[in-house]
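Only one structure is covered here, and it is reproduced in the block below.
Excluded from the complex is one protein chain; the other protein chains are retained at their positions.
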Amino acid sequence: MHTMTLDHAKKIVAACEVKAHEIGIPMVISVVDEGANLVLQERMDGAMIAGITLAQDKAYTAAATGFDTHQIAPLVQPGKIAYGLAGMDRGRLVVFPGGLTLKSGDKTIGAVGVAGGMADQDQEVAQAGRKAL
Amino acid sequence: MHTMTLDHAKKIVAACEVKAHEIGIPMVISVVDEGANLVLQERMDGAMIAGITLAQDKAYTAAATGFDTHQIAPLVQPGKIAYGLAGMDRGRLVVFPGGLTLKSGDKTIGAVGVAGGMADQDQEVAQAGRKAL
Amino acid sequence: MHTMTLDHAKKIVAACEVKAHEIGIPMVISVVDEGANLVLQERMDGAMIAGITLAQDKAYTAAATGFDTHQIAPLVQPGKIAYGLAGMDRGRLVVFPGGLTLKSGDKTIGAVGVAGGMADQDQEVAQAGRKAL
Partner (left out) sequence: MHTMTLDHAKKIVAACEVKAHEIGIPMVISVVDEGANLVLQERMDGAMIAGITLAQDKAYTAAATGFDTHQIAPLVQPGKIAYGLAGMDRGRLVVFPGGLTLKSGDKTIGAVGVAGGMADQDQEVAQAGRKAL
């Protein structure tokens, strides 16, 4: 797989949805391509409205930086080198778990972002999506 | 059907996708609920990047005004009473075809928005989605 | 009356609400003060969601320019001197009916903005609010 297609995105989102059902929390799930542009987003019934933007921004952040969002967290704490990064890039950079890059070899070909539960639950759901690729 | 669910949205988007394939132009398709909040959005492979926002804003406009976007067009022409409406509401109001309300009786329960082709093609794809409901 | 108070705003909004009920269309009604800052806003049950921003922006435009929004309309038509004004000021300038200045003598002390119906209906409701002052 070398580029993100809608078919790939559907598989990723479907796997996320299964995991979210398993956890029992409705989620919003987003997949973006290597240009960090949205390919597919779905909001499960009852998922929090704030997740609409958060899931998309998590996927954006991962694709646009090449880092998983949880990898960014330690760098932005008070006193650390990237303190103040949260919310930069027109409010879109997310620095807590739930956004994972999707790679083909070393190349970032897209990302998946999940929001709706506690950040560690979002992360678990996003990992199910990554595994499906 | 009284509220928009993810299952309804999936049916609507699937019908739009079939019609877009038939026309031969990749589209972005969005479905929002009665609060004008996004439920499902997909970008077909090769669909224009600008469609990501346009499809969502078309769906937003229809749900947030209760009018199909093509119905708004005549009212906003130069010299007409609502000239200047285009792009209001923080840049989200779209005044050309491709956004259709989804109703249950008199009540707007959501909307579908399509972008990617000429406005009349977008409209045709959106109509296929509405019919699927 | 020399400054806009919450009591004044409540009277204005109440008068608008009566007129909107009379017309039979639910409206969003906003009142701002001389600083063009929101004092009171209400959305009648069933009023369109897009009216939330539009009513506020109409009131903002009137207070922030000193003109009723319908007075601005002729100046912004294609070929006219202020063509392109619509949507300027971070998307807030509205150039169609429904925003009226509220004056004490020559001084603008606030404005009322109404959205939810056709622009001429919005205007009629706003006028009922102005008269109540």
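As written, the chain order gives the labels A, B and C, with residue 1 at the start of each chain.
In this section, contacts are C-beta pairs under 8 Å (C-beta built on N, C-alpha and C of every residue); 3 or more make two chains touch, one makes a residue touch a chain.
Bear in mind the structure is a predicted one, so any value in this text is a computation, not a measurement.
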Check: shown chains touched by the absent chain are A, B, C
Of A:D7, A:E22 or A:D120, the residue that touches the missing chain is A:D120
Out of C:T5, C:Q71 or C:S104, the sole contact with the unshown chain comes from C:T5
Touching the hidden chain, out of A:G24, A:P78 or A:G105, is A:P78
Out of A:A14, A:A36 or A:A86, the sole contact with the unshown chain comes from A:A86
Touch rule applied to subunit C and the missing chain gives residues 5-6, 9, 35, 37-45, 49, 52
Logged for subunit A, residues touching the omitted partner chain are 48-50, 53-54, 57, 73, 76-78, 86-87, 91, 94-97, 118-120
On subunit B, the omitted chain is touched by residues 33-37
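Basically, only the chains that are shown with their structure count from here on.
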Among line, ring, star, complete and other, the chain touch graph is line
Closest to the centroid of all CA atoms, by its own CA mean, is chain B
A count of C-beta pairs in contact puts on top the pair B-C
For the pair subunit B and subunit C, the C-alpha centroid-to-centroid distance in angstrom is 28
Whole-Å distance, C-alpha centre of subunit A to that of subunit B, is 25
CA centroids of subunit A and subunit C: separation to the nearest Å works out as 41
Shared-interface residues of subunit A (touching two or more other chains) are none
